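Only one protein chain is missing from this complex, and each of the others stays in its spot.
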Amino acid sequence: MKRWMKYLTALLLMGLCAVTQAAAEEATLAEVVSRFELAFDMLWLVLAAVLVFFMQAGFAMVESGLSRAKNAGNIMMKNLMDFSAGAVAFWAIGWGLMYGASISGFIGSDQLFIHGAESTLYRDWMFQVVFAATAATIVSGAMAERTKFGGYLIYSVCITAIIYPISGHWIWNGGWLAELGFHDFAGSTVVHSVGAWAALVGAFFLGARKGKYVQIGKKTVVRAIPGHNMPLAALGVFILWFGWYGFNAGSTLSGTDPDIAHVAVTTTLAAATGAIGAMFSSWKWFGKPDPSMSLNGALSGLVGITAGTWVVSPVGALIIGVVSGVLVVASVELVDKVLHIDDPVGAVSVHGVCGAWGTLAVGLFADGVNDASIVGLFYGGGATQLGIQLLGVAAVFAWVVLLSSILFGSLKAIGMLRVNGKEELMGLDIGEHGMESYSGFQIFSNM
Amino acid sequence: MKRWMKYLTALLLMGLCAVTQAAAEEATLAEVVSRFELAFDMLWLVLAAVLVFFMQAGFAMVESGLSRAKNAGNIMMKNLMDFSAGAVAFWAIGWGLMYGASISGFIGSDQLFIHGAESTLYRDWMFQVVFAATAATIVSGAMAERTKFGGYLIYSVCITAIIYPISGHWIWNGGWLAELGFHDFAGSTVVHSVGAWAALVGAFFLGARKGKYVQIGKKTVVRAIPGHNMPLAALGVFILWFGWYGFNAGSTLSGTDPDIAHVAVTTTLAAATGAIGAMFSSWKWFGKPDPSMSLNGALSGLVGITAGTWVVSPVGALIIGVVSGVLVVASVELVDKVLHIDDPVGAVSVHGVCGAWGTLAVGLFADGVNDASIVGLFYGGGATQLGIQLLGVAAVFAWVVLLSSILFGSLKAIGMLRVNGKEELMGLDIGEHGMESYSGFQIFSNM
Partner (left out) sequence: MKRWMKYLTALLLMGLCAVTQAAAEEATLAEVVSRFELAFDMLWLVLAAVLVFFMQAGFAMVESGLSRAKNAGNIMMKNLMDFSAGAVAFWAIGWGLMYGASISGFIGSDQLFIHGAESTLYRDWMFQVVFAATAATIVSGAMAERTKFGGYLIYSVCITAIIYPISGHWIWNGGWLAELGFHDFAGSTVVHSVGAWAALVGAFFLGARKGKYVQIGKKTVVRAIPGHNMPLAALGVFILWFGWYGFNAGSTLSGTDPDIAHVAVTTTLAAATGAIGAMFSSWKWFGKPDPSMSLNGALSGLVGITAGTWVVSPVGALIIGVVSGVLVVASVELVDKVLHIDDPVGAVSVHGVCGAWGTLAVGLFADGVNDASIVGLFYGGGATQLGIQLLGVAAVFAWVVLLSSILFGSLKAIGMLRVNGKEELMGLDIGEHGMESYSGFQIFSNM
C-alpha cells in the first residue's frame, strides 16, 4: 500500500501541477490579449493622429491656393503657428478642460500639463491634440488676407486652450450633451462647427477685404477675388481627404474595432458624392462645373459625414454627401451675395453649415445597426434623436459665438484684429513678414 | 481506505477540472487568434487603401506639372471627379462585376451596391475601390489639354463600372486567367495596363494637341510642349512612390504576412533603378539627364515591379527596374516621334509598356522561393509561365482596346470627346470651367 500511496501522490501532484499550470495559462492569455489590444490601439491611434496632423498641410494649401499670391506666406505662418501654439496650449490647459474630471458635465478640472501621464494618456493626448488644432486652423481661411498676425496668435491659443475643449467636454467626455444622447462620432460639430462659428464671428468683426463689396449708389456690387493657385488648392483637398481617414476611422478609438472599415466606406462615399453634388450644382447654377466649388464639395461631404460616419449606412452616407455638396454651393452664395460676409475660402459654409447638416443628419439617417440606441427619423426612430442633435448644434453655436465675440471684439477694440489698408493692398507677406512668397515671378500689381 | 478514496476523488476531480479548463482555454486561444488576425488585416488593408487613395493626388500633380498652366484646373477637376464618380460607380456596379459570384470565370454577378456587407466586405471594397480609381485616373494624363470634361466623366464611370472590373475578375477573382496560372500580384496588368490601353485609344481618337505635330511639306515636325511646373510633377512622383507601398505591400492582403517586407524591398529597388535607368538613358540619348524622364523612370520601375514584386528577388527587382527605366524613355520617343500619338505625360509608356514588361518579367525572373508554382525562364522554370503571362497581357490588351474603342468612338461621334480649337488655345480652365488656375501670375500668352 505504501508504494501505491507514493505512486499516487506523485501522480496527483502532477495533476495539481496541471491545474496550476492551466490557471497560470489562463492568466497569461488574458495578459497577452490585454497587451496586444493596447498595442493595436497604440498603433492605430498614433497612425491616425499622424494622418490628422497632415491635415494641417491640407488646410494651408487650400487656404493659400484659394487666396491671393501676396498673402501666401502669411497663410503658411498662420497654419504653422496655430498648430504650434495650439499644441502647447492644449498640452498646458486644453486637455485638462476637455478630458479632466468633470465638474457637473460642463468642464474638466484636472490633468493640466497632462500631469502624471502614462503611455495611454500620452496616446490619447496625441490623438486629441490634432483635432484641437484642426478646429483652430479652420478659422484662418475665413479671416485670410486681412488679419493681423499677432491677433491671430492670441486667437489660436484661446480656441485650443478654452473654447474648443469646453464644448468638446460636453460631448466627448461624458458631459451634459453626451448625457442627453447627443451623437457626434468624429466631430462635425465638436471640431468643424466650432472652428467655423468662430470663423464666422471673426470674419464679421474683421469686415470684408478691400474691394470685395463695392457700393455703387444704393447697390452693393460683389466682386470675385480669385485664388492664385488651383493645383495647390486641389493638393490641399486631396491631403485633407487622405488625412480624414485618420480623423473618422481613428475615432473608433480602438485598433481592433471591425467597424473601422464601415467608417472608411461611408467617409469615402460621402466625400465622393459631396464633390459630385457641388459640381453639378455649380454647373446648373453658374453654367460651368466650377473647380473650387467642387473641391469644397468634397470637403463638405467629409464634414457632413463626420458626425454620422459610424451610424449611417453607405446609402445614408451617399445622401448626406450629395446634400452637403449642394448645400455648400448654396451657402457660399448666400454668405457672400446676401449676407455680405467675406469668407475667402468658404470655411463657414464647408465646416459650419455642412457640419451642422451632418450633425442633424444623424437624427435622420442613423439606422440603429451599429448602435441600437441611435435611430434616426427615416429609420423609424422618431424625432427624438433629431431634436437632441438640434439642441447640440444650437448649444455649441451659442457657446462659440458668445466666446468668439468677446475675443474678436476685444482684439478689435485694442486694434489687434485688422491690418491697415496700405498693408492689405501690398499684401500681408510684405506687411506682416517683410518677404515675398513668389520671389522672381512677375505678378500683376493689382492682384 | 475510505479516507483515501475521498482524498483521491477530490484530487482527481481537480484533475478533470484542469482538463476541462485546458480545453476551454484552447477554444479561447483560437478565438483570440482569429480576432487578432482580423484586426491585423483590417488595420493593414485600411491603411494601405489610404496610401493608395493618396496616389490620386500624385497623379493630379504629375499630370498638371507636365502639362501647361492654362489647363491645370481642368486636370485637377478630372482627377477629383474620376475618383468621386469612380467610387460611386464601383460601389454600385464595379465591385459586383469584379468580385461577385463568377459566371464561367468571365464576370461577377452579384453583390451590386455591396449588398449585405459585413465588416470584411467593407474592408475589401475599401481596398479595391482605390485600385479601380487608379486605373481610371491614368487615362486623364494621356488625354490632357484637349478632352471635353463631360465626355471624360462618362468615360470615368465606364472604366470603373465595367471595363476594369471585368478583366480584373479574370485575374483577381479566380477567373479564367487565374485558372491558367497567370500571376499579377498587385496589378501591372490588372490596373496599370488597363488604364494605359484605354489612354492609348483615347489619345488616338482625340488626335494630337494643336501645334504638336506640324506638317511642313512632307515632313512632320514634332514640337515639344513643356510642362509648366516641375516641382509639382516631382511632388506627384514622390507621392505616387509613397502610395505605392500601400499598392504593392498592401496586396499581400494580410496584415500578418511576413512577406510585406519582401514586397517593400523589391518595390524600393525597382523604383530606384527605374529612375537611374531613365536618367542615364536620357543622358546618353539626349545629352543631358532629363528630369521629367527620370521622374517617369521612377514610375516605370514601380509599374514594372508591381506584377512580380512578391515572386522576384531583390536582384530581379533591380533588373526589372532598370529595364523599365530604359524602356520608358525609348517608348516615349517611339510613341511621340514615330507613332505621332500625343500623350502629354507619357502615360501609355509608363503604365502600358512597362506594365506589360513587368507582367512578362514574372515569367522571366520569378524565383520560386515565395511561391514554388511560379518559376520564370531564368530560374529554370521553362517558358510556360512566360507564355501564360504573354497570353494575359494580350487578352487584357484586346479587351480594353475593344471596349475603349466603342466608348471613345461613340463619344467622338456625338461630339463629346474634344473641345473646339479656340477653347484649346485659350486653355480648358477658361473654356470648360470659366476660371484661371494661376490668377495674378503673368504667363506668356502663347503658352
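Letters A and B mark the chains in the order given here, with residues in each chain numbered from 1 onward.
The criterion applied here is as follows: a contact is a pair of C-beta atoms (placed from the backbone, for glycine too) under 8 Å apart; a residue touches a chain by one contact, two chains touch by 3 or more.
Here the structure is a predicted model, which means the values were calculated and not measured.
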Contact with the hidden chain (one of B:Ala186, B:Ala271 or B:Val335): B:Ala271
Contact partner of the left-out chain, one of B:Gly174, B:Pro314 or B:Gly415: B:Pro314
Contact partner of the left-out chain, one of B:Ile75, B:Met126 or B:Ile239: B:Ile239
Missing-chain contacts mapped onto chain A: 4, 8, 11-12, 14-15, 17-19, 21-22, 25, 28-29, 32, 35-36, 38-39, 42-43, 46-47, 49-50, 53-54, 56-57, 60-61, 64-65, 72-74, 76-77, 79-81, 83-85, 87-88, 91, 113-114, 117, 119-120, 122-123, 125-126, 129, 149, 229, 232, 235, 429, 432-442
Residue ranges of chain B at the interface with the undisplayed chain: 5, 8, 12, 15-16, 18-19, 22-23, 25-26, 29, 32-33, 36, 40, 43-44, 47, 51, 68-70, 226-231, 233-235, 237-239, 241-242, 245-246, 249, 255-256, 258-262, 264-265, 268-269, 271-273, 275-276, 279, 286-292, 294-295, 298, 314-315, 318, 438, 441-444, 447
